[in-house]
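This is the structure, below, for whatever I ask next.
Note that this is a trimmed complex: some chains were dropped, and none of the rest were shifted.
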Amino acid sequence: MKIKLINPNTTARMTDTMDSCARAAAAVGTGIVAATSTMGPPSIESWYDESLALPGLLAEVASGERDGVDGYVIACFGDPGLFAARELARGPVVGIAEAAMHAASVIAPSFSVVTTLARTTGMAWHLAERYGMKRFCRSVRACDVAVLDLDQPGSAARRLIVDECRRALDEDGADAIVLGCAGMVDLVRAIEDEIGAPVVEGVTAAVKWVEALVSLGLGTAKRGEYARPLAKRYDGPLADFSPREA
Amino acid sequence: MKIKLINPNTTARMTDTMDSCARAAAAVGTGIVAATSTMGPPSIESWYDESLALPGLLAEVASGERDGVDGYVIACFGDPGLFAARELARGPVVGIAEAAMHAASVIAPSFSVVTTLARTTGMAWHLAERYGMKRFCRSVRACDVAVLDLDQPGSAARRLIVDECRRALDEDGADAIVLGCAGMVDLVRAIEDEIGAPVVEGVTAAVKWVEALVSLGLGTAKRGEYARPLAKRYDGPLADFSPREA
Amino acid sequence: MKIKLINPNTTARMTDTMDSCARAAAAVGTGIVAATSTMGPPSIESWYDESLALPGLLAEVASGERDGVDGYVIACFGDPGLFAARELARGPVVGIAEAAMHAASVIAPSFSVVTTLARTTGMAWHLAERYGMKRFCRSVRACDVAVLDLDQPGSAARRLIVDECRRALDEDGADAIVLGCAGMVDLVRAIEDEIGAPVVEGVTAAVKWVEALVSLGLGTAKRGEYARPLAKRYDGPLADFSPREA
């Protein structure tokens, strides 16, 4: 089974970290193909960044289809382009927020999301609603760390995240934590040890979720909303993205 | 007052029709600047089309800001890039689905949306939910007409739309109709005459809604989620889209 | 275009203030006809007050219809009698809470309502739900000022309102403010300057919303729930209110 993990931002060192976490989580026989977007923002911290990340992301899904990929992980907590990617893909496409929220709702009566910047908390609430997970979500808390500072040596990021997780448990009554940024993928166990409650991270959760769906023989429904885009000719600098006949 | 009406697809003849309807609806003193996207899909009929329409759309908002535009209409019923556009704009940005649903909810206890392709009905429901208009929306009905066939001479489109509107009134109990495609802008009065119930069209509704907000001195809230995107350097073919310091 | 602004309480000096704000906001060619209710409460601060304000309000709508009025603004934040007024009117009828909430939901991801008395906060939540705006409404806050004290010289009202607006932004995470009382109509700019976030006021918003709907040719849907009341003979002191054949 071949799973493509797509980092929709252009920062390769984030892809590398996610790749190694994904490989550690994958089952024997699962091949992880990690790809970094070749165009657009180096981190996704606004609706604008997300919009401009979509072409690069979708190019990776399109090439994955040509390469016989079995399923995809969209490795950014905003789950950008999830529905568009499903239109392109035969196999399942899972967002890391989607997988993490599903997992958290199964192991705990409620969870809180701890993310980076305050301006992205609205995006997390949008996703929780879209996936039906709003009823489990006690709060979305930001610790005001920039995405690309998460793995800087000497950064206070981990301390700030742990503090925010504790507040989610104590003040909001959450029973588990969902980490709201792909850049936090390697902090899971450390945070879990400190706070004493389950911490769910989406990259690895999504890898396992795709593995499960593929091995169940489940692909994306191709009637209706997730059908392949109609073939048409795009104009200008994006002409290469024109959808073709199947 | 200068209002920029952005057609996020690349089909100029749709822009022209919308432009003349918008001018007819605008108040004395309102200047309409109609723009056709210079890149991406010629019509938006899938999540994929929508994703690839975003760069072209956002480029028009960015240039609008440089030109001192007071407010924007996003002239496609999926309201693509609405939140990203609001991050860029100082003035108000209104989607045509948003404006049409608001208007319909004020003049009628309920409405139905009549749109083009069945695969886009899910998108309309997403918007109804996002705007709080789901409670007014009795149904979203598709008449299976391609967007670009709407204005073909001799097309059966108008007949199919009228039939679907009638079914919405009779079978779903709707009290008014929202036309679910920017390409239907010039059909409003004809349909209204045939069905005997209010028909709301989004392009003109959005123009009036922007006019109203601008004349009230209301612009987009710049704290929190709609703040300007953080300055950063984008990579590859989309480098020109890099957000800059304000 | 003739828009009738109806103050459903009997306090003429509130009507006067609203009238001058409405005129300032109206477009060239829009005539504002401001009317003060001739019977009932001098201010509406309870469900009981609201109930007794309805006959006076509806009498003004009925006379407006005889006078060829094109659209109506109900100028009290509880939007009293909105649905009954729509049954009487051919043109659109807009409540000031409705218009303000719509406007706020377009320019900001969320808003809070700041109103006068704590006992009316439930009413504001009812309206937010009825209009589908609950999802945008972070909180409804009261500053415990009586409606008729709002414009008393030397009143602490403005200070109390500003403080409550600040708390809504800081503690509840609102991005914009909706002023929850028609008596606050002339305070908008001053408050906005102090708090640095958009402040939406309903009287002017509703005037612009009615202007927009009328110029779009949209009137109230006359099938179903908003159809004219059936003709019948009322008894007793309210016999003059008997609905007649159209």
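In order of appearance the chains are A, B and C, and numbering begins at 1 in each one.
To be clear about the criterion, a residue touches a chain if its C-beta (ideal position, glycine included) is under 8 Å from a C-beta of that chain, and two chains touch if they have at least 3 such contacts.
Keep in mind the model is a prediction, meaning the values are calculated, not measured.
Undergrad: Count every copy of the one sequence in the whole complex, not only the 3 placed here.
TA: Of the complex's copies, 3 are shown; altogether there are 6.
As a working rule, only the chains that are shown with their structure count from here on.
Undergrad: Given that chain A is a copy of chain C, what angle of rotation, in degrees and a multiple of 5, matches their CA positions?
TA: 120
Undergrad: Of the other chains, whose C-alpha centre is the longest way from the centre of chain C?
TA: Checked the centroid distances; the maximum from chain C is A.
Undergrad: Which chain is most central here if centres come from C-alpha coordinates alone?
TA: Central chain is B.
Undergrad: Where the CA atoms of chain B average out and where those of chain C average out, how many Å apart are those spots?
TA: 28
Undergrad: Find the geometric centre of each of chain A and chain C from their Cα atoms only, then give the gap between the two centres in Å, rounded to an integer.
TA: So the centre of chain A lies 44 Å away from the centre of chain C.
Undergrad: If you look at chain C, which of its residues touch at least two other chains?
TA: 109
Undergrad: Enumerate the contact residues on chain C facing chain B in the complex.
TA: Per the stated touch rule, the residues are 25, 27-29, 92, 94, 98, 102-103, 105-109, 131-136, 169, 173, 175-176, 189, 196-198, 200, 204-205, 208-209, 211-213, 215-221, 223-226.
Undergrad: Considering the complex alone, what residue numbers of chain B touch chain A?
TA: Residue positions touching the partner: 10, 38-43, 45-52, 54-56, 58, 81, 83-84, 86-88, 118-119, 121-123, 126, 129-130, 224-225, 227, 229-230, 232-238, 241, 243.
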